[in-house]
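Pasting a structure below so you can have a look.
Left out: one protein chain. Kept in place: all the others.
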Amino acid sequence: MRLFLLSTALLTAAATVSFPSASRPRLAGGLSLALLAAGCLTGAALALFVLAGGEVAPLGAPWPVPLGSLQLALDPLSAFFLVPIYTVALAAGTYGEGYLERARGRLDASYVRFFFSLLTASMAVAVCARNAVLFLVGWEIMALCAFFLVCAQDRKPEVRRAGFVYILCTHSAILCLFVLFAVMGSRAGSMEFGAMAAALPGPGPALNGLFALALTGFGLKAGFMPFHFWLPEAHPVAPSHASAMLSGVVLKMGIYGLLRFISMCSSVPPAWGLVLLAIGASSSVLGVLFALAQHDLKRLLAYHSIENIGIIALGMGLGCLGLSHGNGLLVTLGFSAALLHVLNHSLFKSLLFLGAGAYDQALGGRAIEGAGGLLRRMPWTSTFSWVGAAAICGLPPFNGFVSEWLVYYGLLAREVRVSQYAMFAAAALAMTGALAAACFTKAYGALTLGEPRGPAAERAADPGWTMLGPMAFLAAACLGIGLLPRPFVDAAARCAQTLGRMSATAGSPSLEGALRPLTLVGSVGALAILLAGLFWLCRTALLAGRVVGAGPTWGCGFTAPTPRMQYTASSYAQPLARAFDGLLNEVTEFAPPTGYWPRRASFEAHTPDPVLDRALLPASARAEQAFVRARRMQHGRLQYYLLYVFAFLVFVLLWKL
Amino acid sequence: MNLTLTALCAHLSALLVLPPLLLGIIAKTKAAFGGRKGPPLLQLYYDLFKLLGKGAVYSRTTTWMFRLGPVLSLATALLAGLLAPLVGAAPLSFPGDAVFFAYLLGLGRFVTAAAALDAGSSFEGMGASREVAFASFAEPALILAVAALAGATGSLSLGAMFSGALWRSFGAGIVLVGGALFLVMLAENSRIPVDDPATHLELTMIHEVMVLDHGGPDLAFILYGASVRLLVWSSLLVRLALPDAPGPYGWAAWGAGVAVVGVLIGAVESSMARARLVHVPQFLVVAICAAAFAVMLSLR
Amino acid sequence: MELLGIILVPLAASLAALAWPDAKSRPLLLPAAAGVHTLLTLRLVAAPPAAAYGAWLSLDALGLLLLAVSSLVSLGCNIYGVAYLRGHSERDNRFFVACTLFMLSASSVVAVTRHLGLMWVAMEATTLAAAPLIHFQHSDRSLEATWKYLIMGGIGIGLALLGTYFLALAGAGNPEGYALHLDDLLALGPRLSVPWVKGAFVFILVGYGLKMGLSPLHSWKPDAYGEAPGMAGAALSAILTGCSFLGLLRAYQVCLAAGQVEFVRDLLVFMGLLSLLTAALFMLSQKDFKRLLAYSSVEHMGLLVLGLGIGGTGIFAALLHFVNNGLGKGLLFLTAGNIHRAYGDKTLNHVHGALRRVPVSATLFLVGAFAITGSPPFGLFISEFLLLTSAAGAGRWAVALSVAGLLGVIFIGMAGAALSVAQGEPPAKPLCQEQGESLLTTMVPAAFAVALLALGLYIPPWLMDRLGAAAALLGGTRP
Partner (left out) sequence: MDQISQLLLVATVFLGFALLGSSSMSGCVNLLALQGYCLSVLPFFLHHEEHSARAVLLAAGMAFLKGWLVPRILLHAIREVRIAREVEPLVGYVPSLLIGVVIVGLSVVLGQRLPLPPGNHSGLLVPISLATMMMGLFLTVSRLKALTQVIGYLVFENGIYLFGLLVFRETPWLLEMGILLDVFAAVFILGIVIQHISRQFDSIHTDKLTQLKE
């Protein structure tokens, strides 16, 4: 645990060192990055040690705050979540130096560095905390850092709006957690997680109420479907490496919290698993559908985070079902699928956000419609992003498939069948996968393939290797997990077993039976790459010595095509948008060309968020009107104020005397 | 894997050699329905041979993505063929390979669509758009069908699910699953009524328009890959319906079955018109519903 | 010795201010007297004198708490006041300085007296002393605010007097005769007449509650806080409300001794929730950030009585919250004053981009806004969380839930306003010299912010002990 403290101290130092040396940007950046890297590597080494089966003695120190104590411990669950925290922080932090360098003048580098490093440290503390007060402190520092990162460019109105929505959601979340821990802690008489777990009520309305609180509090953070609405607002406006962190890691803290809560419960009612399955199915399908309707690259990625959180929720739902039916294999499968997807999503989503940042800077905007042809102009960025895109669609041989395969296995396999609804969740998952493929061919195609549609895209170029290096690393990790999944799956499975309070050996043969195919999945994936390479060589051999010409794209007889006539992202998504019109409620503004020589015509489509734009904002506007009416109480006349006093006095006298 | 070398060789050679023949059968059937003589049965072999011998012209817009599409989609098709049982056990078989099968095909689709977009033509973009849109409906139908079979057989391996041994216990389910899979197969392999492989109007094409810019060996890879996929799908249908018997009899039965599927496709294509594009999702929703009912039956 | 000192030093300084000829150097009396006051208070905190039974001036743990908070906050305000009055040299500051010091003296009396009658007189003195502070701007609006404050404050103080009479009557019929000395009343305990004790508590609750600003008796508060200068607002919200809270606590002590706590509890919880509700209602989309702070004060007064009503560790939480709230309000009012001055406006429609115009003040304002809404890691988080825990522990789940919900709504109002002030594009008009922030005007709120942060991360054992002792006087327990 000393190492953990050292790592946290290094990260905090990385946060603070940037301010005094701000006058010399290179030194500040280098120093901060070195400290960040040292902190992350130390922490990651510790986490890996625990995941490899090492034991770390918990750290306990008195903390002179009521109910508080400095209880830190590293069990496999904590360690598993530390891995993405440190990995993504290191990659995104390195990338961030290059990013901030290019954004000088628009972003305050010290400000961003400070909150970025502090965010990393606070998340690590929250994950390792075993005392509710300490947990809440770490949690809120994390939320506030994330908020300030979102608001890094607060001159823009949309950034302020996003920041406000975000801070409201995160504060509502923490209020739910206040009540949750207050109730649990008052039952236990202590705020230690261990004592709380021992004092939890048995199955009944009380336990379900606590679960509802946890689901709301942690779900708001994670972005489960009805609570997702802040996410597509907040993630796009942050600096891209911060978005990578927010989307890749901070969301997962909600998952961590929920898993921690479930691990405390000695009995899990079956309804919880079904609720999680329902949330997972709806989040994944709706998340990807709304992603499909977006034109803003980072907003699109944010909706995809909702989709992936949905997949994680499916895994957690399976694990919960396993717990309530006493099916050890399902517990392991479900939770390890969820955990592995946490890791996977953090890798490919941060990769995609880093790529999006590079595109954003190259194009001067996040809209995908004006871009095109970037694979030619930004070859490295686009190649790495392609890996991320394929991975997020859950395609083999990348890592996304491994965790999705585990979810499918848990949903479909007979030996773990405890609920008939699970099968239909599989259909939702399948649809999600296909829609994600549609969405990413759209986004990736519009951005990087074909011809540039605007001058900015013409001039775009790859960033330096400070930014490309981390992307390369993340891409390699995505491919690596996809090809060699076993060690990662085994680590996740061990965590899942501790989560389900099973001894590590329980259910081992059947588990081995379920996990063995993954080796094969990895090798077949490698085989696919090999085969494709073989065919590529074949083609090269065949074409060797023959005429290989270069010409224009076949225009189907039209002789003067321009890049503007390429298929746009919106038209690409249009068949699906029309098919799901009832859900998406796309708003279009269409000024058709008129007359014989039409001069101007325009078409615009955007998709408001169903929860934020269609429900919450109108509702809050109405509530505000009602409040304004109620506020006439305070209308300025002293006589009425005195009347309140008088009436209240009489009321209390009659009531109490 | 208890797979004999002969069985493996038989599987591989069937997978590698037979696919173009199936397309020939379909073409002959359609010609017969139309009262024409039609192209020779081995026409696609000639075409492939000719294409492989040609040079290539690449659009100046394109990048490595464009070149990756044909080779990777062919690789995925062949690997899917290794996962799917033809006669006897598949060379690659493990619990959960059904899901892998579906996602391999998805990978092929993903790279094909990306390659199409790389050309930068609005027609190819349109084709890719339709392809991925329809796949979004085909995929859940496929997974539900798999789920139904998994529910009925208790296994998540294609070999066990498609063993033709379920008629007694799960007859109605087999019919529903078979129907769903047939519809999905038509969609996935760009057949009428979803797509018309013989059309000459780019605006109405799906798959054909995606590969407009490919030529020479690339086009050969694509055409061959498509035929491999069709064979694999047909084989799955056959294995769903017919009991499995190893050895030459099994191969004979399998060959006859695949030929019947080819004729069936040809018959459908001759008797139906291509559906309007907006109706294709409805068509696939039928498949989803059929598969969902099968799941319910399997759970009883 | 110190007891007399903390009363007489500010009083003497106040008289000196009235006589002081030079307006420029007069404000220096403020930090001087407050400094001496703080030193004496620190001596008292370090070594609390033994309570002398029956003495009129004697310090118990509760009084010590009030004394410490009011001394610290007024020290901060008075240091700040030097810079503030320098910026308003066009206005006569004689009464302002004198009244500020007089209020400090009177609040010290409230803290150290054991006699409820004397306490009431001192309370009256604080009420009257605050009026010139509110009226310092000499505008229509400040006049109106002062008028409302005086009439309502007068009514409140009158009701409190009635409550004090009731207490005296409650002890009638005993051989010792009438008693208004706290020690006597506590000694009488269960022999007190129950109806009179109940009546006394009701009148004192309404009377002092009006001065505290509990809903529905709070109506003067937004007006007075909104129009008073920032430093006066800080002093009002920390000292004046603290004094009245202490008055309420004394009545609570008597009720406790008389065994009438159960009767009190529902009433307190009811008023606490009502105050939270009112604050939530009025803070949402509030356009004036100083009025917003006033409603925030209503909210926190509500939390104090709520904790008192819950009992047990809730009382401890309320006392800790009292300390935190004093610091937080000092921080917010002083920075709000800086921002108000920098823009010449205090409506959210016109004040944007303060982070760029007055960076330090705006940062501190933001910190204060997060701190006052109970975000970790600031002190108010600890006390609010403790409050929720004790509510849940007392089986009042519904109370805990509704408190959390209302805190959420209040957060929307507070964060929305603070962010709207701090972020965005500042106005193009450049800042003139006297509008800007100086070391003096930012140092004090910064110190408050640091103290708040420190209280969230580390509560010194001696403070825990003092708080525990104070809570024990009210029948509360240490967590």
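Chains: A, B and C, in written order; residue numbering restarts at 1 for each.
Here is the rule we go by: contacts are C-beta pairs under 8 Å (C-beta built on N, C-alpha and C of every residue); 3 or more make two chains touch, one makes a residue touch a chain.
Just so it is clear, the model here is predicted, and its values are computed rather than measured.
Asker: What are the shown chains that the left-out chain touches?
Answerer: When the full complex is considered, the omitted chain touches A, C.
Asker: Which residue among C:Trp196, C:Phe333, C:Phe411 or C:Phe448 touches the omitted chain?
Answerer: Considering all chains, including the one not shown, the answer is C:Trp196.
Asker: Of A:Val547, A:Val587 or A:Val650, which residue touches the hidden chain?
Answerer: A:Val650
Asker: Sort through C:His37, C:Arg114 or C:Lys148 and give me the one touching the missing partner chain.
Answerer: Here the residue in touch with the unshown chain is C:Lys148.
Asker: Can you tell me which of C:Leu162, C:Ala187, C:Leu431 or C:Ala472 touches the chain that was removed from the display?
Answerer: In the complete complex, the chain left out is touched by residue C:Leu162.
Asker: Given the full complex, what residues of chain C touch the hidden partner chain?
Answerer: Chain C touches the chain not shown through residues 117-118, 120-121, 124, 128, 131, 135, 140-141, 143-148, 150-151, 154-155, 157-158, 161-162, 165, 168-169, 172-173, 177-178, 180, 193, 195-196, 199, 222-223, 226-227, 282.
Asker: Since one chain has been left out of the picture, which residues of chain A touch it in the full complex?
Answerer: Residue positions of chain A that touch the missing chain: 628, 631-640, 642-643, 645-646, 649-650, 653-654, 657.
Following the convention adopted for this analysis, only the chains that are shown with their structure count from here on.
Asker: Greatest Cα-centroid separation from chain C: which chain?
Answerer: It is B whose centre lies farthest from that of chain C.
Asker: Measure off the straight-line distance from the CA centroid of chain A to the CA centroid of chain C, and report it in whole Å.
Answerer: About 43 Å, centre to centre.
Asker: Between chain A and chain B, what is the gap in Å from one C-alpha centre to the other?
Answerer: Computed value for the inter-centroid distance: 35 Å.
Asker: Show the residues in chain A shared as contacts by 2 or more other chains, in ascending order.
Answerer: none
Asker: So in the complex, which bits of chain B are touching chain A?
Answerer: 52, 54-65, 67-68, 70-72, 74-76, 78-79, 83, 92, 94-97, 99-100, 102-104, 106-107, 109-110, 113-114, 117-126, 128-130, 132-140, 142-144, 146-147, 150-151, 154-156, 202, 212-213, 216-218, 221, 277-278, 281, 288, 291-292, 295, 299
Asker: Any idea which chain C residues touch chain A in the complex?
Answerer: Chain C reaches chain A through residues 147-148, 151-152, 155-156, 159, 195, 198-199, 202-203, 205-206, 210, 216-217, 219-220, 222, 263, 267, 281-282, 284-285, 313, 316-317, 320, 353, 355, 370, 373, 375-377, 381-382, 384-386, 388-393, 397, 400-401, 404-405, 407-408, 411-412, 415-416, 419-420, 423-425, 456-461, 464, 478-479.
Asker: Can you name the residues of chain A that touch chain B in the complex?
Answerer: 372-373, 375-376, 379, 386, 390, 393-396, 401, 404-405, 408-409, 411-414, 417, 420, 423-424, 426-431, 433-435, 437-438, 440-442, 444-446, 448-451, 513-514, 516-517, 520-521, 524, 527-529, 531-536, 538-539, 542-543, 546-556, 561, 563, 565-567, 571-576, 578-579
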